[in-house]
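Note that one protein chain of the assembly has been removed; the remaining protein chains are unaltered in position.
On to chain A.
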Amino acid sequence: MIEIKNLCKSFGDKVVLKDISTVFDSGKTNLIIGQSGSGKTVLMKNLVGLLTPTSGEVLYDGRDFVTMSKKEKVMMRREMGMIFQSAALFDSLPVLENVMFPLDMFSNMNYRERVRRAQECLDRVNLVDAEKKFPDEISGGMQKRVAIARAIALNPKYLFCDEPNSGLDPKTSLVIDDLLHGITEEFDITTIINTHDMNSVMGIGENIIFIYQGEKEWQGQSADIMGSTNKKLTDFIFASDLLKKMKESEMKEMKEMKEKKKG
């Protein structure tokens, strides 16, 4: 279980995260949502240790990641997988070697076993045919899938994804969402995804945390989000005309049903 307690992060005078406390459900798809610049990425970087919080605790199964020794942090990180917004594949290595990289570094498998494991991961993301290609020879969606394959190569306990759908078309975004959700269930991983894509929120979000200007504004499940009365959350969700119309028609239908019942 991942828990954060009173997490604050400032850069000089600028306060980016203000006293955030929350719990991420184990074995579920947790979503951090919010506008661009709300502090989602900074929160995730604090979670994985790429940034150090100004104050507060980041607890992994009760152990504070912030105060861990360097060695403990390294060991802890081997239980994490991360998918970056830009995929962050090593551009000097072909796809197969990218996926093999964590295995080369940390597993005691022999070469054949490492290749087999990397191929299994690529097969899981339907990319076996691309194993000899370099990252710049494949599409953005394929790069994200390779990043997922690399992240799961060592069977991580925690999977972090920073805006995995950014720059992708809606159809490819759905593929990535399904993949992340499927992997979370299949391997019982605790997945934390940063996103502002409402399709992801409604499609795969199990535990949703809404960040507004560096503060946790709302937390709940995707089923509750549409009916939320939190003004900031509804402003964020129904920023798109399409969703606004959907909400209006839903309300209209509910009103009609109520009137029918009364009648």
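Quick note on the criterion: contacts are C-beta pairs under 8 Å (C-beta built on N, C-alpha and C of every residue); 3 or more make two chains touch, one makes a residue touch a chain; residues count from 1.
Please note the rule applied: contacts and distances are computed from a predicted model.
Colleague: Leaving aside the chains you can see, what is the UniProt protein name of the one that's missing? Options: "ABC transporter permease", "Fe-S cluster assembly ATP-binding protein", "Monovalent cation/H+ antiporter subunit A" or "YdbS-like PH domain-containing protein".
Modeller: Missing chain, per its UniProt entry: "ABC transporter permease".
Colleague: Touching the absent chain in the whole complex: find that residue among A:1, A:74, A:223 or A:257.
Modeller: A:74
Colleague: Of A:8, A:68 or A:88, which residue touches the hidden chain?
Modeller: Going through A:8, A:68 or A:88 one by one, A:88 is the residue touching the chain not shown.
Colleague: What residues on chain A make contact with the chain left out of this view?
Modeller: Residues of chain A in contact with the hidden chain: 48-50, 73-78, 80-82, 84-86, 88-91, 101-102, 104-106, 160.
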